[in-house]
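Every protein chain except one is present and positioned as in the full complex.
Labels run A, B and C following the written order; every chain starts at residue 1.
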Amino acid sequence: MHKGRLEAFSDGVIAIIITIMVLELRVPADMDGHHSDEIAALRPLLPVFLSYTLSYVYLGIYWNNHHHMLHATRHISGGVLWANLHLLFWLSLVPFTTAWMGDHAWAPQPTATYGVVLLMAAIAYWILVQTIRKAEGADSLLAQAVGRDGKGKISPLLYVVAIGAAFVHPAISYALYVTVALIWIVPDRRIERVLSDGRAAGATGHPGRP
Amino acid sequence: MHKGRLEAFSDGVIAIIITIMVLELRVPADMDGHHSDEIAALRPLLPVFLSYTLSYVYLGIYWNNHHHMLHATRHISGGVLWANLHLLFWLSLVPFTTAWMGDHAWAPQPTATYGVVLLMAAIAYWILVQTIRKAEGADSLLAQAVGRDGKGKISPLLYVVAIGAAFVHPAISYALYVTVALIWIVPDRRIERVLSDGRAAGATGHPGRP
Amino acid sequence: MHKGRLEAFSDGVIAIIITIMVLELRVPADMDGHHSDEIAALRPLLPVFLSYTLSYVYLGIYWNNHHHMLHATRHISGGVLWANLHLLFWLSLVPFTTAWMGDHAWAPQPTATYGVVLLMAAIAYWILVQTIRKAEGADSLLAQAVGRDGKGKISPLLYVVAIGAAFVHPAISYALYVTVALIWIVPDRRIERVLSDGRAAGATGHPGRP
Partner (left out) sequence: MHKGRLEAFSDGVIAIIITIMVLELRVPADMDGHHSDEIAALRPLLPVFLSYTLSYVYLGIYWNNHHHMLHATRHISGGVLWANLHLLFWLSLVPFTTAWMGDHAWAPQPTATYGVVLLMAAIAYWILVQTIRKAEGADSLLAQAVGRDGKGKISPLLYVVAIGAAFVHPAISYALYVTVALIWIVPDRRIERVLSDGRAAGATGHPGRP
């Protein structure tokens, strides 16, 4: 019961966040307020579309992993409810940073800000995992599943590098954001093995976060 | 459990996509920013309203069939979760193409773009069906239901024709988009029989997609 | 299962419709684009707020009665799914007519248009009830509950009068819209008895629509 409502609420918020981002996709108006009917006019939308796609994938990974983590969870404490709301808070800022980065491709500051929100979301997810582990006990299914979480340790590191690199060249940051997303999607056993030291969880079945 | 949350999330996203489209319905302002209070002022909204209605019907068909397909599904794999997110991604672009086509009735490029997104959604649905079939096994209820899917094969073909025809005359494309929607709604046994070679699934009970 | 997802989807759409209407509540900007920080500046928002409140109540009644009707429903056919989508279509237009009427208090045409959408929603609800009754059978719980539906018969009539009256004086229409809402909310046994000829269903427990 408790768990069901937590899942339903999180699903609702993530579903709305994902769909709200699309509202940024608007055909640009010219100086007289007219919208072009030519596909060429959509060209300035390309970075907006690409940043939407990247954020969509990130939110998809979060939804997937949140889903798996709660599947392995039995006890929902008051702390878990707040840790979950904290995670959703940072995710709710993704449409803002996505829109800003999309409007200013190749600009260092929006690119870095995008990474900061991803980093905060990753930290919030880590806090959520710890809170659930505490409620579940050390021997729980979840504690074993997240055991030695190499993948989970490398992403925050990559975000920090990407945030700094934005001021050198935003392209480095974009490459890193895409890399982190790929690490979490691609179910490549070898990558998994290197990162998580022998444990092959299967990307979508991993209860961690990007 | 797994399945329930997948359904709930998909319902949420589709419900939001449908309702976000209505935000395009706004009484046009004149040059001073004033909105008219006369029904005549709504005339420019007619194509917006019609394209909203068309997209609403398409999303309704997707929701209906998604619903039926998952009803016949027992196993949800990681791949199914991602195939479903992929479908929702293309559906989430429908409000954008609907708004653009609605703002530019009789313009070839927005009309063709509308068809491209429908085509991509159809392909995404096909991938989802294949992913579920693989998870379910060849003898499953689902595999039998989608068996020889004539209806499912003809719609992508009609989309491709509609996309090309938009550059001849958009009216042909509109007619084709409406035709595909009707094929999926109207529970006409004869149409069904012609298209699907003897199998009468009943339009709303069909686990396919437009 | 079938029923649960129908309810969840309808809840989602109605929840979004209700909340989208609030987006109309914006502090008006002056000619330089500045928003006032004085409560007096909110005065032009009063009709917007009142029309929001009225529509909120209407959507609340629909949600309540939809809820009760489906509670008494056991069989969901393909026709029921489409009849439900049809109802949601008209409800989804309520934010548009609410915004237009709110922006133009005392204007006949927006006031009449508001009534037209209410009337269409009432007709759509009636179709939904009939479709469910057909699926359920004449002896069903639902068939008995909606039996002689006096309340359900008088509201469309009042809408039609309100639509016409808008061109005489919008105030008459407003009074009628409020009256219909009150008829459905106020659990006055006497009003109920007069309207529904002896059957006292209790307002919120009534499976009809305004």
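What we mean here is this: contacts are C-beta pairs under 8 Å (C-beta built on N, C-alpha and C of every residue); 3 or more make two chains touch, one makes a residue touch a chain.
Just so you know, these numbers come straight off a predicted model, no measurement behind them.
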Touched by the hidden chain, restricted to displayed chains | A, C
Pick out which of C:64, C:109 or C:155 touches the chain that's been left out of the picture.
-> C:64
Against the hidden chain, chain A presents residues 1-2, 5, 8-9, 12-13, 16-17, 20, 23, 78-79, 81-82, 85, 88-89, 92-93, 95-96, 99-100, 103-104, 107, 109-110, 113
For the chain that got dropped from the picture, name the residues of chain C it touches.
-> 7-8, 11-12, 14-16, 18-19, 22-23, 25-27, 35, 37-39, 42, 53, 56, 60, 63-64, 67, 71, 185, 187, 202-205
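Everything that follows uses one rule, which is that only the chains that are shown with their structure count from here on.
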So which chains count as neighbours of both chain A and chain B?
-> none
Mean-CA-position distance for chain C and chain B (Å) = 27
Taking each chain's centre as its mean C-alpha position, how far apart are chain A and chain C in Å?
-> 39
What residues in chain A touch two or more of the other chains?
-> 12
